[in-house]
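Removed: one protein chain of the complex. Kept in place: all other protein chains.
Order of writing sets the labels: A and B. Residues in every chain begin at 1.
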Amino acid sequence: MNDLYPQISASLFQTLPILVLIVAGIGVLVADVLLPRASRWLLSWLSLLGVALAFIALDFVVGPAGREALPLHSYFGVLRSNYLVFLAQNVILAAGAFVILISPRYVGERRIPLGEYYGLLLLAVMAMLALAASTELLTVFLNLELLSITLYVLTGIENRNLRSGEAAFKYFLLGSFAAAFLLLGIAFVFGATGETRYDAIRQVLVDGTAQPRLLAIGFCLMLVGFGFKLSLAPFHMYAPDVYEGAPTTTASLIATGTKVAGFAALFHLIELAAAWSDAAGGLWLALYAVALASMIVGNVGAVVQPNIKRMLAYSSIAHSGYTIVPMVVMLQRPDLIADARDAVAYYMLAYTVMTLLAFGVPAVLGPAGESRIAQYAGLHRRSPMLAFVMALAMVSLMGIPPTIGFFGKFQLFAVAVQGDHIWLAVLGVLASVASVYYYLRVIVTMYMEEPATAGEELESRRLDGVNAFALTACSVCVFLFVVFQSLYLFGV
Amino acid sequence: MSSIWIILIPLLPLLAFVANGLFGRALQRTGGWLAVGCMGGSALIGAVIFFGGLFGGITFPIQVDLWQWMPLGDVTIRIGFYVDQLTALMLFFVTFVSTLVFLYSMGYMAGDPGFNRFFAYLGLFDFSMLVLVLGDSLPVLFVGWEGVGLCSYLLIGYYLAMPGAPDAGKKAFIVNRIGDFGFLVAMFMLFASVGTLNIQEILAAVASGAVPEFQYSAAFVTFLTLMLFLGCTGKSAQIPLFVWLPDAMAGPTPVSALIHAATMVTAGVYLVVRLSALFALAPATMLTIAIVAAATAFVAGSIALTQKDIKKVLAYSTVSQLGYMFLACGVGAFTAGIFHVFTHAFFKGCLFLGAGSVIHACHHIQDMDQMGGLRRKMPATARTFLFGSLGLAGIVPFAGFMSKDEILWRVFSDGKFILYAIALVTAAFTAYYAFRAYFLTFEGQSRLPHDVEHHVHESPWTMTLPLWILGIGALAAGVFNILPAFGHGHYSAINHFLAPVVAPAEAILAAHASHEPIHSFALEILLMIVSTVVALVCGVGLAWLFAYKLWPAGASRMARRLGPLYRISYHRWWWDEFYNVFVAGGLKLLALISTLFDRFVIDGVLHTVAGAARSGSRLIRFFQNGQVQAYALAILVGVNLVVWLVLWYQ
Partner (left out) sequence: MEFMVPGNLILAASIFTIGVFGILLKRNAISIFMCVELMFNAANLAFITFAQSLGRPEGVAVFLFVITVAAAEAAVGLALFIKIFNDKETIEADTLDLLQR
């Protein structure tokens, strides 16, 4: 096989960002051992360097231009790269960089072991990059499991913290449980089509030689696996507990990077299922139910939630529900796949930016800012910038124009309307109207309420340089995207 | 003329706004000078365009396309500027007067804690005003229209601590909303019928007869133009919406001069002239405009006769003069209306700034009963105030005479003799209150409190220089448009200049006219003499008598003798009281009903929904019991749900 070598080398080149992250992750673990205790703080910069290098590799070495020159599928069709994957990988890397930037003080205060934390963080980001690009059944499973295992550890990494351990315990057991369904689903899809690569499966589906019932069940069970990772109702119940118990920095990665990778992977799966003309019908109903349940459970569940991180968890459930709306549509209307892809891609970006901001503030505030929303009373006087950033995130999550959240949601529901799913769009909009209630509560608490008792309020925290940089950069992103999107919409 | 220069005209004031708004604290007085410089730059460009157009060298119209806004379906709204003769004239005097007022404010606002905020607002105002004038489509115009309204509101309430100032701002805002409603309705109707909002396209479509509504439905056209006029009555303070303007005097005096006399309030006249071809199609609207305008001129003029507050006199005078402008439009003399806008900017700007100078010197005393004899202390202010009064009173051959007599003659020649009589009486009023203000303020004995009197002194050069320039303008601005009666119209430069703009409207009016306009040189000269004599004798003469010679005993005796008439004037025809009782009362009743509806129906529904959401939320929290196996069960339920749904569907 003479042509094997060039293809492998091309594949290696194309997956350079992933390789860079593997090297960086292992490098951090090694450096942890070699470095004297006093200079462990270098690890955060080392891991930031790793993400930066991966970013450079992704955007400038491989780059969108380099991708067109290469085969679209690397490793014999196991990984795919296209516009959606490219964007998702960029967003994931940005999320990783953000989490690393807000981590140092948080990690220091919690006495979290630095080497493991940063090393696993890099490996988790790497698994996300790979998962976003996966288009083969086994690869999907492996990357998902690699991601899960690193996240289990990152969740339970806090020593002597029962909540952290319990969160990891729940995440681990339920994650494995869901993974078993995913694996069974993969087995069924494999059994029904005899293929594991998506492009080969697509051919079988188009030919119509697949075993329909087995295939339908297989897709459903795979949906369960992804539904767990994306915290879609009714597979969502771990999310509030895990987000609450996990270190806030980890939680922010679970809420953003994992979901972005999951959305990209789920999108490829749904795109595949959409090629299966006769039976895709049943699947849309399942996805419809899940989307609707997520929007309702997420938004209703958040209403009386007094804990900020649990509230954000419900909010993230709801937003996952919004994001799969275009996927419901494209199962029935394959002609809308391009529109659905654009909408999902944009919303991934928007969701990540605003969710990172929303998690960034509790992470920066530290222990006192991680539990009750009531403790945010009067925050705007003690930490005006943090209050502003939080308010910005909330307004954007509400989807009020002219924020990035509005443009994202607008596109999602526009696809639903185009695909004749008016009711889904209407219900989604109604659900997001309800969401105004609990998002606004945070803003009202911060800006209009005073702490009930003297001990209630959060201590005023000075932002250190990196935290401030991360939050500012993220806020600037919100504005920049808003400006670009407005300019685009207003046709300049 | 490169389009970049035209874009620069509104951009420079915007720069002043941004600089003073964002970096005011750092810039301090430099910010003010920066604003003056920016405005001066705009004025320079404006002057080049205007004189270039007047003497040839620049050909109109100039279209500047900026960008496309919101491609919604088949409709795209193009954002652009359109400069023709009318725009050029407006650009010139708006930027010119603005520059002078900016300069004046350097002196007037010196030491005010909100110095830079003030200049930021002024910059924003001028940006909006110039967008209003330049806009090539109704939405752009409307953006400017709302923008000037906003700035007006902000500047009226500028002295937040002063009693009544924030209320006055609110009043202006609310009253203007009523007018804007009319404007919006008209805009929707135009869009629905013509399918575009570009002004030139609308005018072209209507002229070509391509729009059936305009051809066959007089009611449609009349209603549309009346709605437009409703917008104008709000912005330009005509009956019934004029009540906000006198209250607007709570703002700083430079603002009164710039916004509430020279520029913003004339936006309504500009709109009517801009869309004159539409108004010409609706004779009923034209007549309505003429009657409303004459009534406004008369009522406001009569109120101005007896007011004691110097700014109130000038405010009612402005309302009255705006009435003249609309009266001109109502009889089809659009050019005369615009020319009165032009001269009015000079003499009223001069008077307001003069009043500001006096108020500044007298430590914010505005009551003319307490002034007097200021000519000796403030010679420059007194001289220029006299110039302004001469211009306003319409004494031959100053600016006001040139514009007002043209209007009077056009009203007469159109055959509206009753309106002419009203306008003539108002002209006498005008001369009287202008000189009454002058005599009470500057002549006679000083009646100022002693501690104030010692400190009265002439204002700094930043204030007197604009006064001199505007004062000379008040005397001489008439040369731009010598009455057509002299020299067979050869010297009526503005009339010729604006002819292309109003030609379509005048053609329509001429085609529909029921009778020939009266042409008689002798009659015209006669009426001119009559109006001059009326102004001099009944106006200036009586003012001299009652405000100087016989003051105060003779004046109060006269007031007693006139009894009810005096009280009507002094109490401003009880307009505000009328509104308070009938309009505001009615609204309060409506508000009460809405409150009840809101509280019991809407809140009831809302509370039910919110309660349901809360119960649902509690339910979800209840199931979230922390047991990992319960969560696993939920996943299993989900698996079954998904699988059975799919199998059932198949």
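The criterion applied here is as follows: contacts are C-beta pairs under 8 Å (C-beta built on N, C-alpha and C of every residue); 3 or more make two chains touch, one makes a residue touch a chain.
Since the structure is predicted, the reported quantities are computational estimates derived from the model, not experimental observations.
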Which listed residue (A:G194, A:P367, A:P384 or A:P401) would be found touching the missing chain in the intact complex? A:G194
If the hidden chain were put back, which of A:I112, A:A168, A:A255 or A:A318 would touch it? A:A168
If the hidden chain were put back, which residues of subunit B would touch it? 621-622, 624-629, 632-633, 636
Since one chain isn't shown, list which residues of subunit A touch it in the complete complex. 137-138, 141-142, 145, 149, 152-153, 156, 160, 162-163, 165-170, 172-173, 176-177, 179-181, 183-184, 186-188, 190-192, 194-196, 209, 211, 214, 240-242, 244-245
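The working rule: only the chains that are shown with their structure count from here on.
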Show me the residue ranges of subunit A that touch subunit B in the complex, using the header's touch definition. 169-170, 173-174, 177-178, 181, 212-213, 216-217, 219-221, 223-224, 227-228, 233-235, 237-238, 240-241, 279, 281-283, 285-286, 289-290, 297, 300-305, 434, 437, 489-492
Subunit A-facing residues of subunit B, complex: 67-71, 76, 610, 613-614, 616-618, 620-621, 623-624, 626, 628, 630-632, 634-635, 637-639, 641-643, 645-650
